[in-house]
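Every protein chain but one is kept in place in this view of the complex.
== chain A ==
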């Protein structure tokens, strides 16, 4: 009697369920069928992958609908949609990186690309490069210098302001109304379009120093408007998670509040703050729009952020694409643009990686 009961239960549990190997079988079938279908119209790998995935999802849903019922089928349909959406979201990432790699590597490998500027590189040089096969001259040295200097000045402005604001919000404000206003405005500031930040800096310096003032420093101010809210947000989060016991222990020893903050709170949170700052730098180093309206387009090296136009990697890419050095032979300009794009992506990725590394290196020993 007992054995009969268990027999029945087991069968009741597995009844109406697809066997475990079903998805694998459907996957194999989908791959074969889609290959066969595509060979009729013309085979390509991308179409094959897409068609297989669609057939696999359809097969899964249909088999579930027939054997397992409507609810399970709906569940499988939703799963297919969600996984499919994720794969679709990866497509542009892969495509962008692939495009930049393929187009950028030859230019980046060109001798002198990193060590020369565009000074003296004219349309005639590019025409010669296309017609006679002479090497493509010109490089990004001036843009690289400009990017580094502008970002450096933006960091010099943003980090003290951002960090002090975060300290005010966490340590001093005690959640008063002014701090709520600041928090709200910082959130709103995060959403300022970058071009508007550029226009603000341009309008500001146009009123102080006369219209048409375009220097690296104006660009740095524009970038600071974008960078400060990011620094405030990340530093605030990091200061908030510093355990209160540490502060109380310092106060109990008679340490002044400001020394507690400088010697206890900030060192504890420094890993998070540093990684937040690095991420903020990574964000602004790729900004193009504010630099277009504030720094101008230089073709030669300018080490002075307070005078003269300055180039930067993003604006270099932009100008090389929009106004090629030689309008009749745009290929050398395109090559330089993609190489600069690759360089910029490498920089941003290194900064992102650096942020994680920094977070790990400076991580305090909290015992948690």
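The working rule: contacts are C-beta pairs under 8 Å (C-beta built on N, C-alpha and C of every residue); 3 or more make two chains touch, one makes a residue touch a chain; residues count from 1.
Rule of thumb we're sticking to: contacts and distances are computed from a predicted model.
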item	value
Among "histidine kinase", "Tryptophan synthase beta chain", "Phosphate transport system permease protein" or "Predicted small integral membrane protein", UniProt-listed name of the chain not shown	"Phosphate transport system permease protein"
Hidden-chain contact residue, picked from the options A:44, A:79 or A:134	A:79
Identified contact with the non-displayed chain, of A:114, A:164 or A:307	A:164
Residue in contact with the excluded chain [from A:55, A:186 or A:305]	A:186
Absent-chain interface as seen on chain A, which is shown	71-72, 74-75, 77-79, 81-86, 88-90, 92-93, 95-96, 99-100, 103, 160-165, 167-169, 171-173, 178-179, 181-182, 184-197, 199-200, 202-204, 206-207, 211-212, 225, 228-229, 232, 250, 253-259, 261-263, 282, 285-289, 292-293, 296-297, 314, 317-318, 321-322, 337-338, 341, 344-345, 348-349, 352
